[in-house]
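One protein chain is absent from this view; the other protein chains keep their places.
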Amino acid sequence: MEELKTGRGEIFTEMDSDSMRNYFRNKNKKLVSKETTVKEAVSQYIGNGDYIAIGGFGGVRIPTSVLHEIVRQGKKDLGFSGHVATHDCQILAAGKCFNRCDAAYIVGLEARGLSKHARKVFQSGDIKVTEWSNAALSWRFKAAAMGVPFLPARTMLGTDTFEYSAGKEILCPFTGNKLLALPALHPDVAVIHVNRADVYGNCQIDGIIVADDDIAKASKRVIITTEKIIDNEEIRNDPGKTIIPFWLVDAVIEVPFGSYPGNMPGEYFSDEEHLLEWLSVENDEERFVEFLEKNIYSCKNFNEYLMKNGGIEKMRKLRRLEKFI
Amino acid sequence: MEELKTGRGEIFTEMDSDSMRNYFRNKNKKLVSKETTVKEAVSQYIGNGDYIAIGGFGGVRIPTSVLHEIVRQGKKDLGFSGHVATHDCQILAAGKCFNRCDAAYIVGLEARGLSKHARKVFQSGDIKVTEWSNAALSWRFKAAAMGVPFLPARTMLGTDTFEYSAGKEILCPFTGNKLLALPALHPDVAVIHVNRADVYGNCQIDGIIVADDDIAKASKRVIITTEKIIDNEEIRNDPGKTIIPFWLVDAVIEVPFGSYPGNMPGEYFSDEEHLLEWLSVENDEERFVEFLEKNIYSCKNFNEYLMKNGGIEKMRKLRRLEKFI
Amino acid sequence: MSTQYNNMELMITIAARNLEDGAVVVVGTGVPCAAAMLAQKTRSPNLTILFEAGGVAPRLPAMPISVGDSRTTHKGIKATTMAEIMEMCQAGLVDYCFLGGAQIDRYGNLNSTVIGDYYRPKTRFPGSGGANDLASLTWRTLVVCPQSPRRFTDQIDFVTTPGYLTGGNAREEAGLPKGTGPYRVITDIGVYGYNETTRAMELRKLNPGRIVEDVNENSGFEILIPEEYGMVDPPTEEELRILREEVDPDKIIIGRG
Partner (left out) sequence: MSTQYNNMELMITIAARNLEDGAVVVVGTGVPCAAAMLAQKTRSPNLTILFEAGGVAPRLPAMPISVGDSRTTHKGIKATTMAEIMEMCQAGLVDYCFLGGAQIDRYGNLNSTVIGDYYRPKTRFPGSGGANDLASLTWRTLVVCPQSPRRFTDQIDFVTTPGYLTGGNAREEAGLPKGTGPYRVITDIGVYGYNETTRAMELRKLNPGRIVEDVNENSGFEILIPEEYGMVDPPTEEELRILREEVDPDKIIIGRG
């Protein structure tokens, strides 16, 4: 029988289901308020060296306030999953916050172009990268969420994406066919922005879920930012709509416009001008430093960033763009 | 290294992912009306010898009208998945419709007791049974829905349930730990009752989903009965609520009170009197024959069955029981 | 003892006391559900109740008849799939499950599949349902059932649901998650645990009014009697009041005792 191959990439996170079970056993599962501030949540739940997973889709429903705070607090040596990481990757690259990455989609902003700075960071050779595809990262989170150490799949086989991944070829125990085995991915921290949450962490999401149901289950700690806090009764009036349940969640922060400059389905569209400005200033080191100083380092909080970029009037425009497409 | 075990049970359904892919490739994916009658759907989509999966949870959100029609049309040699099969199993047993079963929960009606007739059928030795657990059947459907030939799990190991299943022990390719491999389960036909569907087969379900999202994807053909037909615009106004999308569906039939005497979440509670009557008549062969003649064989359709059991007045009572618990 | 109660009321009360505040428990209909409701209304308001069919943390308006009926999601936190509940268990998030069975052996293995030969059974029972999964995947299995030598037997016809299998480390060696297993058996006679080494059933506490001889007179295998064991405190008036007035006012469960 031909030899089955293993990707040469590194697995950055805990693989042992039993260790993770012990961790989840000891999480506090009482229905208690987890309201806090972005500053406090980042300081308390994200340590240097942690591996983080970011909810949403790069420039859609992203937890921008937390990403800025990570940069502001100067977190270092983070790992992260680049599961269509676009503007989120760009922010973390701006702060030089990470040193390893599970990459499916990085350094680009989809149709908007590529981030010069993020590319520079990844081309420096200082970042350990393991390659995956989008489905592979989705299924790695799903394996973790299900409590199994791997899931089989039929993608990536035969390519260099496999060769530089940490996947393994296996044979199906029933059919004998070749399959890809994807190892579970358990981040230390998930950071997810949602449309609505109660103070306990029960979350509702409008529009696509991307992988956030599974990311929340896969991660040791979960930080939620939400467009608005709602009463627990609202959650209980429509239990079919709860995507993330309270026992997974460690911190809840109400951050209106918290996905800005990203799109927030049902709430506001992306600020394409600001995103293009960001891409543009990356072409000039000096302007980029000033830009970051203005938009992140000098801001005491996320509201200040919003105010500097048009405040209520801009938000009103983005809301109209979303509502009257 | 110790030898890895294989259950001695039989796999009743197609295992090869590529064969199933070919099947799904050729399904009609046009947005066309699939409205039909129960009689027509059973005649056209369920053949003798087919393997069927029944949606809902035994006595909750079950497609009773289709089950009665299967009995009325005298379908034979069916296989079915007993994934908490309670009243649904009891109906099919009454018609002696099946000769094989993937069993997780059969012959009982939960707190209501055991079905004497269903037990007799299973004790006859004429039925091929392969044992599973509820989670195992859920995950077998999920494997099929995902398009992979198996999923790993950590249940059933070390027990006779495993020994009489068709599962296999495997070692995790990453951790080396022992796991259970569950083969994908692709039924020939799924029959599912839902709260709302449009004529194309886009379905909304209130309350628990059980495994119906995965069953619909796993099955070659899908028959939907629905409390009511809604306009496609209603589906499009809340895309997050669509559990089963149209391209999976072959037949749609509006059957109000279609889960009777089962519970329909949000609509009506179960008719416990009628279910107890059914259990009781099974104690007397003659009364049971009369009961089936009255409630199934002599009924030209499901409405006649409802009329014989209290009609609109009874339905009103069950609605009140559900709405004012 | 001034307050009267029946065996069912006693067992439900003992079971409720085993569910600490903040725990997560998967329950079935009947006794487990009554015990969880009683626990919530007494010492464990933060007990999260799950139903294997998909109901999560409902405000139970009445006893469910099915573990999937609409009561199990009434004002709940989530209404989901069976797979998702089982995956929560598999991920280690669920502390307790409650099971019963036609037979139980000294290692806590349960039979709910067949009596007699598997292929020509004398009696066919429903099978595992979710029992095998819950016992495999939650941290601690609680069994509540009346005790008799027929039910407590080492001649178990079929291991539907894993206890400690053949004892010792057998459970972990079979591949089941580390640190899980049978925890307590609550009967009309006493409360049993399992020996830390052999994993055989042993007495933890005797029920009020019982003597130690009752234990093995009502078991087909020998239940270990340690030198020290406790006595169960009888149900308090408050426990009984809540059980009778709030948990099961129609006496659907406690009426069977």
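All chains are identified by letter, namely A, B and C, in their written order; residue positions are counted from 1 within each chain.
By definition in this document, a contact is a pair of C-beta atoms (placed from the backbone, for glycine too) under 8 Å apart; a residue touches a chain by one contact, two chains touch by 3 or more.
The structure presented is a predicted model; accordingly, all values stated were derived computationally and were not measured.
Participant: Considering the full assembly, with which of the depicted chains is the omitted chain in contact?
Facilitator: Across the whole assembly, the hidden chain touches A, B.
Participant: Identify the residue among A:T13, A:T64, A:S81 or A:T161 that touches the chain left out of the display.
Facilitator: The one listed residue touching the chain not shown is A:T161.
Participant: Using the document's definition of touch, tell me which of A:A41, A:A104 or A:I230 contacts the absent chain.
Facilitator: Of all options in A:A41, A:A104 or A:I230, contact with the hidden chain holds for A:A104.
Participant: Using the document's contact rule, name the residues of chain A that touch the chain not shown here.
Facilitator: Touch set of chain A with respect to the missing chain: 56-60, 82-84, 86, 103-108, 110-112, 114, 119, 122-123, 125, 131-136, 138-139, 142, 153-161, 164, 169, 177-180, 206-211, 213-214, 263, 265-266, 269-270, 272, 322, 325.
Participant: Would you write out the residues of chain B that touch the absent chain, in ascending order?
Facilitator: Contacting residues on chain B, toward the hidden partner: 17-18, 20-25, 27-32, 145-148, 202, 217, 235-237, 239-240, 242, 245-247.
Assume only the chains that are shown with their structure count from here on.
Participant: On a C-alpha centroid basis, what's the spacing between chain B and chain C, in Å?
Facilitator: About 28 Å separates the centre of chain B from that of chain C.
Participant: Measuring from the mean C-alpha position of chain A to the mean C-alpha position of chain B, what distance in angstrom results?
Facilitator: 38
Participant: Measuring centre to centre with CA averages, how many angstrom lie between chain A and chain C?
Facilitator: Comparing mean C-alpha positions, chain C is 40 Å from chain A.
Participant: Which residues belonging to chain B are in contact with no fewer than two other chains?
Facilitator: As it turns out, chain B has residues touching two or more other chains at 153-154, 177, 179, 206-207.
Participant: Spell out, as numbers or ranges, the residues of chain C touching 2 or more other chains.
Facilitator: Touching at least two other chains: 73, 79, 89-90, 137, 177.
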